[in-house]
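As you look at this complex, bear in mind that one protein chain is not there, while each of the others sits in place.
When the chains are written out, they are named A, B and C in that same order, and each has its own residue count from 1.
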Amino acid sequence: MNDSADELRMLADSVVQFARNDDTLTRTRALHKGGAAFSRETWSTLADAGWLGILVPEDSGGLGLGLREMAVVAEELGRARIPEPVVAVAGFTASVLSACDRKAAASELLSELASGATIAAVAWQEDPTDLDPATTHCRATHEGNAIVLNGSKCLVLPAEADVFLVSSETDEGVALYSVPSDAPGLALERRQQVDGSWVADLRLDNVSVSADQMLASPGQGLPALERGLARAALLAGAELTGLAHRLLGMTNDYLATRKQFGQPLSSFQALRHRAVDLYIQHELMQASLRHAFRTLRPDSPLALEQRLAARVKARTSDAAMRIGRESVQLHGAIGFTEEADVGIHLKRIMALSAWLGNAAWQRRRHFELSRNTQQEVA
Amino acid sequence: MNDSADELRMLADSVVQFARNDDTLTRTRALHKGGAAFSRETWSTLADAGWLGILVPEDSGGLGLGLREMAVVAEELGRARIPEPVVAVAGFTASVLSACDRKAAASELLSELASGATIAAVAWQEDPTDLDPATTHCRATHEGNAIVLNGSKCLVLPAEADVFLVSSETDEGVALYSVPSDAPGLALERRQQVDGSWVADLRLDNVSVSADQMLASPGQGLPALERGLARAALLAGAELTGLAHRLLGMTNDYLATRKQFGQPLSSFQALRHRAVDLYIQHELMQASLRHAFRTLRPDSPLALEQRLAARVKARTSDAAMRIGRESVQLHGAIGFTEEADVGIHLKRIMALSAWLGNAAWQRRRHFELSRNTQQEVA
Amino acid sequence: MKDWNALPDDQFRVDIRAFLEANYPEHLRYPSRRMRWHEVKEWYLLRAEQGWTAPGWPKEYGGVGLSPTKQLIYIEELERWGVARAPDQGVIMVGHLLIKYGTDAQKKEFLPKILSWEHIWCQGYSEPNAGSDLASLRTQAVEDGDDYVVNGQKTWTTLAQDATHMFLLARTDQQAKKQAGISFLLVDLDTPGVTIRPIRNIAGHEEFCEVFLEDVRVPKRNLVGAPNEGWTMAKALLGFERLFLGSPKLAQNALGRLRTLAEARGLFSDQGFVDQFARLELDVADLGEAYESFADQVRAGQPLGADISWLKVWGTETFDRIAALAVQSAESYGALAGPQRYGDTDVDALVLYFDALPATIYGGTNEIQRNILSKQVLQLP
Partner (left out) sequence: MKDWNALPDDQFRVDIRAFLEANYPEHLRYPSRRMRWHEVKEWYLLRAEQGWTAPGWPKEYGGVGLSPTKQLIYIEELERWGVARAPDQGVIMVGHLLIKYGTDAQKKEFLPKILSWEHIWCQGYSEPNAGSDLASLRTQAVEDGDDYVVNGQKTWTTLAQDATHMFLLARTDQQAKKQAGISFLLVDLDTPGVTIRPIRNIAGHEEFCEVFLEDVRVPKRNLVGAPNEGWTMAKALLGFERLFLGSPKLAQNALGRLRTLAEARGLFSDQGFVDQFARLELDVADLGEAYESFADQVRAGQPLGADISWLKVWGTETFDRIAALAVQSAESYGALAGPQRYGDTDVDALVLYFDALPATIYGGTNEIQRNILSKQVLQLP
């Protein structure tokens, strides 16, 4: 256990070291000014550090580590507020791929993902207000040797992906196919998110794929997506926890140094107490994450992972939004400027909180999953 | 308008004068110790002052004034925290009686009510979790010249009533009958409320009434009850506003005088700000009441009265509960003792907040009533 | 010119409403951010020609001379129709300041150009490191011959980039403590030494500026009132404008957009949403009633007391809660920038959220308002 704790600390330290050299916020502002969400160059650096391959098996060129290690990296990357979609790609996509049954195809894509050569995104959602991956109207039909995909997807993150994992209904259930972004018949519309990232709405019009582009065979796509969604929610929770922690630090520094009426702001009890309430919110985020990783085993059943993921995502989304909102208030007018670092963190929190189900949605989901479990037990 | 404002002020002053001579809290504590909810002697004093007859027409021996005057008295009686069920009897029962179609019978009871000779209570509810007066399983059937009542009622306030206005289903709709508390076949079980008052659960087992005990004829009972329920909710809101105001005064006095670490408690900003938030809650209570009386006319339709009543009861119940809860906290340990005045006010607030629909229930009701109106208009 | 004050109040409202509905440009209604001068110029110059720049000024100075009641009606109708604000500090502040404290020469020089919009004014109160605390004002004005030489920095200056002039507070007596020793100066922003730098806000708009003042020479004739009396005058200027910091319009408008979103998404069949919405609806309703009650004071010609602060606290925090529920109800859309299509209308939940953020800060933070209430209204020691 101590060995493992040391390893996790070393992993975290390596991200801190990276962030220290990166000057992320300046870089992010410059990128956004040019309309770019993130940098491919930095992406390669992240790959070289091995972080994109944490969840990728060693025989596919990854580190073959677990969710906990990935969460430590996500939390530290959150604290640094890097703009790269690490959780979406190395968390969500990699988890879906690892759960796919067509091992050869999945493994190849995983190894490209770990090396940073290919950015792959999961195209599963079709209606922004429906988060059930079973709601799939996109159809895959056989035409001779080829499979032809027709339908649409929305909010695919990142829009800049080279390859999309497209879920499609077949007569035997949902399957997953890898579709390159330049595939004939694929139309892509980009929409910008509040944090400067881009998501894509896809339209698939007779997109033809071959059998070896099938990643999950019919009926196997849904469990792979469910697994990936749960893990992505957990990892988003870790990133949110890092973001919130950074904001707390900034806010407390501000309160301690900024003077009003000749005294530091933090000498005003009403502000001190609010700082304490935000601190408590962050402790709760940590508690929910800690609980998840105390409970999870590599062979934990999907239902348990889903319940823990809902709990973590609910808590971290809610607490981070509160910490973000209050940090702006506690910074006063300066907190409302674009140049203040508080805003750039808040916007990232807004995007991550909404991603894959916001706090209110996740609380309902957690309640339902818990009730089901209770009723099974009883 | 100025004349009217002056009159209202004089009415309020007369209640203040009464309360000053009464030492209500000592009296209430002594009553409760003996298991009594209130004093018949004080009831006579209230009748002599005319307050029990404010809503009673002049030709029935009352003052023939309006809801607004009654609200002013209710607010002041709330501020004095008198234990007598003035709103229940001179507000709720009197309003139901005034809306009854059997004028002779109703008028007689109204005049006894105004004189204080008879305490009458409305027995309408049959299930503590159902606040719809149309849910009436109590049956009235003809047997020869007599009418026979069978069924049960719950939470009738006050349990000490001499006469009950019992709502009963007939073949032509709900009717209301006056039933003396000693009527053969009437069994009464008392339950104590948190504020020391008693409510009664009634069981009617072949209770025989004559035709002149009919107050509202079949089909007329429901509108009379609806009218009374709306007005009672408004008046309860006024009493809650007075109670909350008294608590605020006590709490601010305590904060200003009590010292900790050598300074008055009110010098601690976190406590000052909470005092301000409670002050705002009380302003909102006043705003909702003011709006109701700015809007209401003697001939306002029932639907409008109901909507305004829901709004007032929702706001005042919610705000008073907050003010009560926080006042205990701001008083510290002393606030938790029975001898502290804060508790006796909080308990009255708890009883009144729950009476005829708590804040959550009234908010839903207001929403539904508003939606209906909007849909009619649209 | 029509004698507007002679109209009955109800008729006045009807006429103003009809005029706005007929004439105000549709594309400028309910702007989602503060408009720049070039965007609203056409409309306001047209109104100026009609003599309607300054409804509240006395007629003798070129205003419409409306009664307080009619001024409120006027503003309510502007808010109701979603009319964009001009950079109107000249009308709202400088005009009243000069009419009350100005020399005849100052009145003659400045008032007509305010009315014609030849001069656009901005306010120079806030400074960096002063926050809500004017007592720590640092900008200095030192006498030198016929001029004051001004050095310092102002910030959060609304639309300074569109202004030609600034009225500012500067310290003229370095020895005096706190609010004493501060004077009121009128500054032409073309004077050498003035630098204006817009500040982008969190939503990407440039509503505020920083204004740097380096050896800026301001002629002594541009001093308003007596030296060292600036703070007293600034306080006296706070008239019934304070009412509008607690205007229910922002919250009402936000609630309306949330309703649209909810109708389109079918959320009114979701009891969990309804419970939250029903609460907010009452919060807004009681805000509206409280506003009316303060407005009654203004209509009766009574000064507003310190208790007006609670309206600002409640109004802005209600707005904030509505915005938070809108973002929550937008679900996945809650991350998307720009308006999103709901049924047959667009709602931008994020604009609500970003608009709500500064509302609890500007016009004196809600913390400052609570300090004021606890001291001046509750009189807590």
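Going forward, contacts are C-beta pairs under 8 Å (C-beta built on N, C-alpha and C of every residue); 3 or more make two chains touch, one makes a residue touch a chain.
What you see is a predicted model, and the numbers here were worked out from it, not measured in a lab.
*Asks:* Thinking of the whole complex, not just what is shown, which of B:L222, B:L296, B:I323 or B:L346 touches the missing chain?
*Replies:* B:L346
*Asks:* Tell me which of B:T136, B:Q193 or B:S288 is the one touching the absent chain.
*Replies:* Per the contact definition at the top, the residue touching the missing chain is B:Q193.
*Asks:* For the chain left out of this view, which of A:L8, A:L31, A:L284 or A:L304 touches it?
*Replies:* Of all options in A:L8, A:L31, A:L284 or A:L304, contact with the hidden chain holds for A:L284.
*Asks:* In the full complex, which residues of subunit C touch the absent chain?
*Replies:* Residues in contact with the chain left out: 270-272, 274-275.
*Asks:* Identify the residues of subunit A touching the omitted chain, counting contacts across the whole complex.
*Replies:* Touching the missing chain: residues 252, 255-256, 264, 266-267, 269, 272-273, 275-277, 279-280, 283-284, 287-288, 290-291, 294, 311, 314-315, 360, 363-364, 366-367, 370-371.
*Asks:* Even though one chain is hidden, which residues of subunit B still touch it in the full complex?
*Replies:* 125, 128-129, 131, 155, 191-195, 199, 258-262, 268, 270-271, 321, 325, 328-329, 332-333, 335-340, 343, 346-347, 350-351, 353-355, 357-361, 364
As a working rule, only the chains that are shown with their structure count from here on.
*Asks:* Can you check which chain pair, B-C or A-C, has more C-beta pairs in contact?
*Replies:* A-C
*Asks:* Name the chain whose C-alpha centroid is farthest from the C-alpha centroid of subunit A.
*Replies:* Result for max centroid distance from subunit A is chain B.
*Asks:* Whose Cα centre is nearest the centre of all Cα atoms in view?
*Replies:* C
*Asks:* Just how far, in Å, is the C-alpha centre of subunit B from the one of subunit A?
*Replies:* Distance between chain centres: 54 Å.
*Asks:* So the centre of each chain is just the mean of its C-alpha atoms; given that, what is the distance between subunit B and subunit C in Å?
*Replies:* Those two chain centres are 44 Å apart.
*Asks:* Calculate how many whole Å lie between the centre of subunit A and the centre of subunit C, each centre taken as the average of the chain's C-alpha atoms.
*Replies:* That pair's centroid distance is 41 Å.
*Asks:* Using the touch rule from the top of the page, what residues of subunit A touch 2 or more other chains?
*Replies:* Expected reply: 268, 270.
*Asks:* Hunt down the residues of subunit C that sit against at least two other chains at once, touch-wise.
*Replies:* Residues 367, 370.
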